[in-house]
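The complex is shown incomplete by one protein chain, all other protein chains being positioned as in the whole.
Naming follows writing order (A, B, C, D and E), and every chain is counted from residue 1.
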Amino acid sequence: MPTRYRAPELKDLPADMRARILEVQEKSGFVPNVFLALARRPAEWRAFFAYHDALMLKEDGSLTKGEREMIVTATGAANQCLYCVVAHGAILRIQEKKPLLADQVAVNWRKADITPRQRAMIEFALKVCLRSHEIAEPDFEALRPHGFSNEDIWDIAAITAFFGLSNRMASFADMLPNPEFYLMGRVPRENK
Amino acid sequence: MPTRYRAPELKDLPADMRARILEVQEKSGFVPNVFLALARRPAEWRAFFAYHDALMLKEDGSLTKGEREMIVTATGAANQCLYCVVAHGAILRIQEKKPLLADQVAVNWRKADITPRQRAMIEFALKVCLRSHEIAEPDFEALRPHGFSNEDIWDIAAITAFFGLSNRMASFADMLPNPEFYLMGRVPRENK
Amino acid sequence: MPTRYRAPELKDLPADMRARILEVQEKSGFVPNVFLALARRPAEWRAFFAYHDALMLKEDGSLTKGEREMIVTATGAANQCLYCVVAHGAILRIQEKKPLLADQVAVNWRKADITPRQRAMIEFALKVCLRSHEIAEPDFEALRPHGFSNEDIWDIAAITAFFGLSNRMASFADMLPNPEFYLMGRVPRENK
Amino acid sequence: MPTRYRAPELKDLPADMRARILEVQEKSGFVPNVFLALARRPAEWRAFFAYHDALMLKEDGSLTKGEREMIVTATGAANQCLYCVVAHGAILRIQEKKPLLADQVAVNWRKADITPRQRAMIEFALKVCLRSHEIAEPDFEALRPHGFSNEDIWDIAAITAFFGLSNRMASFADMLPNPEFYLMGRVPRENK
Amino acid sequence: MPTRYRAPELKDLPADMRARILEVQEKSGFVPNVFLALARRPAEWRAFFAYHDALMLKEDGSLTKGEREMIVTATGAANQCLYCVVAHGAILRIQEKKPLLADQVAVNWRKADITPRQRAMIEFALKVCLRSHEIAEPDFEALRPHGFSNEDIWDIAAITAFFGLSNRMASFADMLPNPEFYLMGRVPRENK
Partner (left out) sequence: MPTRYRAPELKDLPADMRARILEVQEKSGFVPNVFLALARRPAEWRAFFAYHDALMLKEDGSLTKGEREMIVTATGAANQCLYCVVAHGAILRIQEKKPLLADQVAVNWRKADITPRQRAMIEFALKVCLRSHEIAEPDFEALRPHGFSNEDIWDIAAITAFFGLSNRMASFADMLPNPEFYLMGRVPRENK
């Protein structure tokens, strides 16, 4: 597929966007492609990352950062989004310090090395992802015994819904994951 | 289903949110439920409406306002989202000045009174909605003869992706359309 | 789509058919398109309306007229039949005196303002509509607590099966709902 | 599954129904179960067989009797209806004088010993059966080169739609094929 | 479809293959097509029949020969494999001495004249056939009350998996059942 939607160069972006991207680059060592691929439309970019940060960087609630990445990896796999599975699978490995986890969650989460709480969480997320119109009271009840509050459940649904948007944009616009993501979190730090 | 996620009251919201909502109320005569239902999380609310406005209020590109609402109505129906089909179906009727159009697009767009260009647009939107991982070159080529530019196609995909998020949040949180929407655009102004 | 199957004119029809159609016209104020669209084949027309009347006009059993229209609207939506959703949605609004109900049932019946009995009824009807080969004892048992007798259940199944035929004929032959149906039952009588 | 809907006895039926059933018995040597299973509701029974005869006994049009049974067998298999596949598969074998044909059509019509015309016919019938809302101009065009007129195409669609009703009633009411059907048309006459 | 993959002649095959095929011919009265169709690749042929025999000819375990053929018939029907449904349906009729059984199992096993144990067995087999990634603890638990040991369950799964391979090869290579199979087990021995 040709590169239909060319990403702008960092130097040509508005100051606020450039600042945010440089901060990510500083932290990760590279600029994840999504930051530049979406930057050709600044208003959408700003809304996208504001939404992302509201869900993924928030400090309250019982969902760990690793659990949020699990949701993104499992639903991204259901949507067959290469970018999200590879990029968020990498962050999942790092957050959970489990080098094998992302592949398990992406291929068949039922076989993954996760807790019963996390299984229930992924099951709910996949229903929001694939059949949101069928969500009903029993789906909420199945989450209660695992200690999820109503706010936690909103987090699960909102992360699923937001990355469903992201999956569609990435697949549509042929956004590919940076090569760096594929290996991140797979090998102990000192080996690299 | 119980009201699990209570909407805040307008008077308790931050000034910027209140201002935006009052503006909508002024224009529509009522506050569409989505504005209050999502307001319990201000950061997500701000990102949501920033994204919404970037796509739905933008002035450039060849997609008319009515065509954007067609996309929302058709993909909302595919996701069986009551809120979006009823609310955006109403706006579609008004924008296109066709009282029968929204029901046609929602039930079976193939039978709707729309142009070949609009059929091609909806077909692409539904593929982004339901099978975004299969989008490929021929899907883009099918849009060319109808005068869609690459930027127009981005608009179709982004509107589909954004309202896919909206559909999932509305169904999950049991957000219901205001009764006003059901009748809007169905009867000539003077009759009301 | 071209008009492949031209409807005959009322004046050219056999007397029994004409009589029945005039009766409907008298009552509704217009001739619903299905009456003329199918009239090009009198033998099929007579069987169709005999079947229709046996199910929809019968006086015994616990299904109200509104409930029968609910089944037609919900299964018509599952089959994406524009004619049946619009025409029977109109009758549903009138029978139930609920102007919002038909859109709710058509888009996502789980969100509709209906009773638990009606939910169970629609769930059974949709299984007959979409996966009749899987109907088994537990499906019948789920209807018992709501007071459905075996004869009522036959009614649900037969209405579903008959309108499945109707849906297929309408979609195949490009039968479109009369414009009158779209607004029927949406506005209080005195306003019209 | 218990016999929920008991079939009436022949002697208790109204004269017109009894006459028709005796005629079938005379011709076939037994009473196919559908005649008694549906007889508990005379009005529906009369409409059902009037519809059936209008489609299956009509003399005009280019569809042979065997081709009509092919449609019933192929769509009955798609709906997993035991009664229709076994009973109409038997008639198909007899009409076409091909003892192997019904099993081929039921299991995978693509492997059946039929003509290209018949393949096109079955493909159209299965689309009406499974996705009638997607029927569009190209589906009609695919039938033209095989000599199907608009009236023939109506026959294909109507037979499919009518037996879709029949499939749903048979599966729902647990109607089972008479043992006689299983062997009919499989062995040369003189052997029996 | 042209005969793309020509079957070798018996006389040209290696001695071990020829011996096995002659043995089958001796027993059945004809050479089932699968034996020659796959023989063009001796190494695959030997592995295929070694696997087949390990599962279908083994003497231990609680699955009867008839039950094994039920699994093959039901899953073959789910995969729409003409060869396996017709050939193994024939053996099923013979093993179970029930001339009607194979058609019932192939069209809709829920209506078949089988035991609750056999229903549970087929339900498990179909899940392995169609959604093996979702097999989980409750699926095993549903088999326990019917007396299936872990080894029996392995047999069910392995037969399903092996014939899934067989179904795909037969459909792909256009392997057709011998005419003899269609009638086998349908008529009492003395009639033939």
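In the analysis below, a residue touches a chain if its C-beta (ideal position, glycine included) is under 8 Å from a C-beta of that chain, and two chains touch if they have at least 3 such contacts.
For clarity, every value in this text was computed on a predicted model and none was experimentally measured.
**Student:** Report, in label order, the displayed chains that the undisplayed chain touches.
**Tutor:** A, B, D, E
**Student:** Looking at B:98, B:133 or B:146, which residue reaches the missing chain?
**Tutor:** B:133
**Student:** With the full complex in mind, choose from A:17, A:34 or A:77 the residue touching the hidden chain.
**Tutor:** Checking each option in A:17, A:34 or A:77, the one touching the absent chain turns out to be A:77.
**Student:** To test your reading of the contact rule: which positions on subunit A touch the chain that is missing from view?
**Tutor:** 77, 80-82, 85-86, 99-100, 103-104, 106-108, 111, 171, 174, 176, 179, 182-183, 186-187, 191
**Student:** Footprint of the hidden chain on subunit D, which residues?
**Tutor:** On the subunit D side, contact with the omitted chain comes from 108, 110.
**Student:** If you put the missing chain back, which residues of subunit B would it touch?
**Tutor:** Residues in contact with the chain left out: 133-134, 136.
Assume only the chains that are shown with their structure count from here on.
**Student:** Strictly by the touch rule at the top, which chains does subunit D share as contacts with subunit E?
**Tutor:** Output, common partners of subunit D and subunit E: C.
**Student:** Note whether the interface between subunit A and subunit B is symmetric in residue numbering, meaning over half of all numbers used appear on both sides, and answer same or different.
**Tutor:** same
**Student:** Using mean CA coordinates as chain centres, what's the subunit B-subunit D distance in Å?
**Tutor:** 45
**Student:** Quick one: report the Å distance separating subunit B from subunit C, using the average Cα coordinate of each chain.
**Tutor:** Taking the mean C-alpha position of each chain, the two centres sit 29 Å apart.
**Student:** Could you tell me which residues belong to subunit E and also touch two or more other chains?
**Tutor:** Where subunit E meets two or more other chains at a single residue, that happens at 108.
**Student:** When you check every pair of chains, which ones turn out to touch?
**Tutor:** A-B, A-C, A-E, B-C, B-D, C-D, C-E, D-E
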